[in-house]
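My questions all concern the structure below.
Partial complex: the chains shown occupy the same locations as in the complete assembly.
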C-alpha cells in the first residue's frame, strides 16, 4: 500500500473489523472496506465496492490462507497477476508438480508414515506461516505429532499432513519480481524467517534439552531477518527464478506475473533445495519497505516489492494494455 | 545525537575521559563535557554547564546502569521524558508491578532458590546488558552460578539475583515512541539482541556440548540484529504499547514520555511474554539511524529514534510548552 501510494495510486484496504484500528494509523491507506468473515473474505458487496472504485486487487498470503481457492478463482474484481496459480501454491500436489517441472531440487517426499526412516518434517497444506509443522523420525513420532494437531483442531485427520525428508542446511527465502511486460526477472531481496520456538532452541544447552525432554519444536513464523547472499550464488538464484517463470508459463497460463518467492534451504554444497513457493507478494518483503541492497542495484528510487507492483501497473497502462497483467 | 543534529539542534555529549577520542570522530557532536566518575556522572559542575548552555538531558541505558537512581532523581538539569520512571526500570519489584498493571504477560517469578523446579533464568537487578545472567534448574545449579558471580565481584550476595522461569520462544525487542503531546503511540522498530556466548551455542554440535560439559552460558549483549514482525502481530504490539502507556500514566505520573522498549520472547502460540522494559531510548535503535521499515510507514524523512526525540522537543516548543515533556 505504501508503494502504491508512492507511485501515485489511491489505496483501499480490505480488512477484518477488529483490525481496522491498526490500519487507520497509516496515512498511505486512503480507504478501508471492513469485512466480517474469512472464507469469502472478498464478498459480493466487497467486490462491487472495489469494482465501482476502479480497484485492482493485490493478493497476499492471508487471502490464500483464509479464503477458499474456488472462491478466489470466481472473483470478478480484477486481480493483479495470475489468480489461477494460487491454486498451485495452495495444493500440495500441484505445487510439487510445478516445482519439479521447473527443474528445482525439492526435498524427497515421504509417501506414508510407514516409510519414515530418517529425520522428516511434517507440514500442513496451504499457506499457514509454518503453523503446525513438526519433526518426526518414525511412525510413532508422526502419529504423536498428528494427534496433537487433531486435538488442537488445527487439522481434521492425518490426511491433512504431508511428509518431507528434513534437508540439512540454512533457510533462505528468495524474493523475485517477474515483469511479463519486459519479459525480465528481477531479484529484489532475500530473507530468513524467524520461527518460534525452533529459532530459540539453539539457545538451550544440549544437556537441558535432553533433561527437559525436548523432542520436537514449532515453526510458527513471527518475523523475518534481512540478508544478502554470497555473490557467486546469484547466477543460480536467477536461473531458478527463470526456470520457475518458464514452467509457470507452460503449466498455468498466463504464467507467473509479478512477485513470487522461492523458499528453501541452502545445503552444505551451496545447492538450493526448494520446499515451497509463494506465487504472490510475501511477508519477508516488509523488510524492504525502503528498498533492499538488491533493489538499489536496479532502481534509483527505494523500490519495495509493493512499489514494484504499482510501477508495473503504471507501465502496463502507459505502454501496453492493463489486461495483460490482470486475471 | 545524529538525530538531534538533523533536526537542527546543537549537541553536547557527557562522556568519560577515556572515551572522548572515540566520540571526537563524529561531526554531529558539537561539544563534549568530560567526566571522571560514574555514580554521580552528571556532577554539579556538569549540571551547571548543561544548564548554562540550555541543554536537555536525554537519558539512556548507561546513565541508569552506572548512576545511582536517587542521584538521577535529584538532578536539576531538565531531562527529556519522565525521570521518575527510571526507578521503575531499575528496581525489579517496581518493574514487575508496572508490567503486571499494564496487563503484560510476564514470566512466572520464582521466589526462592528452593522453589526452582524447572528450567529458570537467573538475572541481576538493573540495566546491565545481560551481564551475569545464567541458567539454573535446581538449587545446586543456582548456588553454583551465584557463587561464580560473587567470586567475579559482579554481585555481593545471592540477594542481588532474581529468578524467572525460562520461557521457550524467540527473543524480540519492540521499540516504541509515545508522543504525550499527540497522545499517540508509534511503533518504530524491532530488533533481536546478539548475545555472547549463548548465540554461539547452537553452532556447537550437541555431542560436543555434552562432551565438553557445557551446562550453562552467558547472555552478554554485544549487538543487535534488525527484524520485521509478521504483520498479524502488529495489532498486539500496539495494544501492548498502549497498555503500558496507560499503566505508566496511573502509576508513575506524568507517565511515559518518548521512547521505550518492551523486551521479551514470542512463544510458540505467537504470544508475547515480556520480561523487561526500558523506559528510555535503547541500544537496538542504533540499527535504525537511517530509519526502519516501520518508521518509513509513518515518516518521509529517515526517522531514527534519536531524531524522533528531537522532533518531539521541537513540536513541544512550537505547539505547547516544553515543560510538558521534561521532568
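Order of writing sets the chain letters: A and B. Residues in each chain are counted from 1.
We adopt the following convention: a residue touches a chain if its C-beta (ideal position, glycine included) is under 8 Å from a C-beta of that chain, and two chains touch if they have at least 3 such contacts.
As the structure is a computational prediction, the values presented were derived from the model and not from experiment.
Taken as a whole, the complex in this structure file is built from 3 copies of one protein sequence, with 2 shown in place.
Just so we're on the same page, only the chains that are shown with their structure count from here on.
Matching CA atoms, the turn from subunit A to subunit B amounts to 120°, rounded to the nearest 5.
Rounded to whole angstrom units, the spacing between the C-alpha centres of subunit A and subunit B is 34. Remark: subunit A residues 2, 18-19, 21-22, 25-28, 62, 129, 194-197, 199-212, 217-218, 220-226, 283, 286-290 touch subunit B in the complex. Here subunit B touches subunit A in the complex through residues 118-119, 135, 137, 166, 168-172, 190, 192, 198-199, 201-203, 206-207, 209-210, 214-217, 225-235, 238, 265-270, 291, 293, 296-298, going by the rule given at the top.
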